[in-house]
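Every protein chain but one is kept in place in this view of the complex.
Up next is subunit A:
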Amino acid sequence: MGATKPRPSGKASIAKAQTLPARTFIIDNGAYTIKAGYAPDSIVEDETKALSACSVISNALAKTRDNRVYVGSQLDTHITDWNELMFRRPVEKGYTVNWEAQKEVWENSFFDEKTVRSKELRIAKPEETTLVLTEAPNALPVLQKNADEIVMEEWGFGGYLRCVGPSLNAWNEVQSLFGDPIVKKYDSAVSPRECLLVVDSGYSHTTVTPLYKGQPLQRAIRRLDLGGKHLTNYLKEMVSMRQYNMVDEAYIINEVKEAVCYVSDDFARDMERTWKGNRKRGQLDIDEGVTVDYVLPDPNGSKKGFMRPHDPLLNAKKRKSAISGATAEALSEDVLVLSNERFTVPEILFSPSDIGMKQAGITDMILQSLSVLPIGLHPALLANVLVVGGNSLIPGFMDRLEKDLREVASAECTVRVRRPQDPIRSTWLGASRLATNKEEMKKIAITRQEYQENGSAWAGRKFTGPV
C-alpha cells in the first residue's frame, strides 16, 4: 500500500494532537440518512434527552422537476414538490463510495456556516474534534482507506475513530429493554453489553452482527442484500403495473410504503382476505382491514398524502358527484388502492425466494451466522437479539422475527427480540455513550499526529484490530 505521507500542518495542532480532543462528533453515515451530532460530555441517562443532540439529515443530492439541486438537510426544508424527484446518493450498498457527493453533503451540513442547520451541528474546528464515523460491516478495504484519507487529510480531525456501525449498539443501555435486572455501577464508566446479536435492517441491506463485549465476531457477520430501497422499488413496480405509472416517484412511493406496509403474521390468511374474488361474492367485510386507500399528495394544493380505509364505491361516488357538480377537490384526488401489496412487499425480507432471490431470509441468516460460532454462545446471543434500522419500524416486523426465530431456534434457548426506542438513531446513541468512556476511546481511536506519522495503511490496520 503506497500511502503517501500526508502533509504536516500548523504547529498548534501538532502540539495538541498528542491526546484525543475532548469534544466528539459522531456521524452515522447511512445510505438514506446521516445521523449526526456531538456526544455529551458525560452519560445522559434519559434516552430522549440524549437523542436530542442527534439530528437526522438526508444523505443525498436531489434534483426536482424544475432542475434545481438540493443538498442534504435542504431536502427537508426547501423542497415542496416531491414529484419526479431524482436522487444521487454518495453511499452505495451501504458503503460511502462517492466522496465528491459525500463531501458536498457534509460540507453543507456540518462545516459551512451559512447552510448548517443549527449551531449544535457545526464543526467549527475539526482539529479540536474527535470524529466517530460508522461504516457497514465487511467494507472494502479500498473504501475504508478512502474514508480515512478524506477525514484526516481534507478536514484534518484531531482524533478519529472508524468502526462497524452495528457494534456500537452494544454500548446502549439494553438491560431494561430485555427486562434484565439493571445493576448500576455509579463509579465505573459505561461498558458494552457482553453478548448481543444486532440485526441492522437499513436502506441498502440487512446485516446480522453478533457482538461480544462490544466487538463484532467477524466470521459470523452475514448480509442480506435487501433493504428499504428494495422494498420501495418493489412496491413501485407493483403499483406501476397494476394502477398508475409511478416509476419516477421513488419518494412518494417510499411515503406510501411507510404508511401502509406491514409484515403479516399469517401470510396465507391475509392473501385469502385480499383475494379479489371476495368482492364479487359480496363478502366485502372480509378484506376490510387489509385493503386501504392511499390518497396521493397533491403538489398544487400542497397537500400531503395519507392513508384511509378502503372505499369500494369510490369511483361510483366520483362519477355521481361529477354529474351533480361537486367541488373540484374531491374529483382531483388520486387514490392508490393497496391490498396484498401491503404485506407481500415487506415479506421479501423474510423469504427472498418470493422474488427469485437465492439468499436466505433474515431468520435463516441469523441461524447461518450462529452456525459458525461455538455452540456455547448461541443461547446468549439468541436471548439478546436487538433490531435496529428503519425497516424494524414496519408494523409486525418484530413479532414476525421473534416468532420465526422461536420456531427454528433450539428449544432450550430463550429467544428475545427487541427494538430500541429509536431504532434509527440507536447506533448513534451507542456511539455517544462510547464517547463518554475516555479510556476506551483512547485505546481504539487515533490522533491526528499518529495518522501523520504512520499513514493511512496503519490507520486501516488499527481500526481492523490490534496493531
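The rule is simple: a contact is a pair of C-beta atoms (placed from the backbone, for glycine too) under 8 Å apart; a residue touches a chain by one contact, two chains touch by 3 or more; residues count from 1.
To be clear about the criterion, contacts and distances are computed from a predicted model.
**Q** Pick from "Exosome complex component MTR3", "RecQ-mediated genome instability protein 1", "General transcription factor IIH subunit 3" or "HIT-type domain-containing protein" the UniProt protein name of the chain that isn't shown here.
**A** "HIT-type domain-containing protein"
**Q** Would you mind spotting which of A:I26, A:L75, A:L217 or A:A459 touches the chain that isn't drawn?
**A** For the chain that is not drawn, the touching residue is A:L217.
**Q** Determine which one of A:D28, A:E104, A:E255 or A:E450 touches the chain that has been left out.
**A** Considering the complete complex, A:E104 is the one touching the chain left out.
**Q** Given the contact definition stated above, which residue among A:D41, A:D180 or A:D266 touches the chain not shown here?
**A** From the options A:D41, A:D180 or A:D266, the contact with the absent chain belongs to A:D180.
**Q** Just to verify: which one of A:N315, A:S332 or A:T414 makes contact with the chain not shown?
**A** A:T414
**Q** Out of A:I34, A:L168, A:A250 or A:V292, point to the residue that touches the absent chain in the complete complex.
**A** The one listed residue touching the chain not shown is A:A250.
**Q** Could you tell me which of A:R242, A:R269 or A:K304 touches the chain that is not displayed?
**A** Within the whole complex, the residue contacting the unshown chain is A:R242.
**Q** Which subunit A residues touch the hidden chain?
**A** Subunit A touches the chain not shown through residues 3-4, 6-7, 9-10, 61-63, 69, 71, 86-89, 92-93, 95, 97-101, 103-104, 107, 111-112, 137-143, 146, 149-150, 153-156, 175, 180-183, 194-195, 208, 212, 215, 217-219, 221-225, 229-230, 233-234, 236-238, 241-242, 247-248, 250, 271, 274-277, 339-341, 344, 351, 353-361, 364-365, 367-368, 372-384, 408, 410-414, 416, 456, 464-466.
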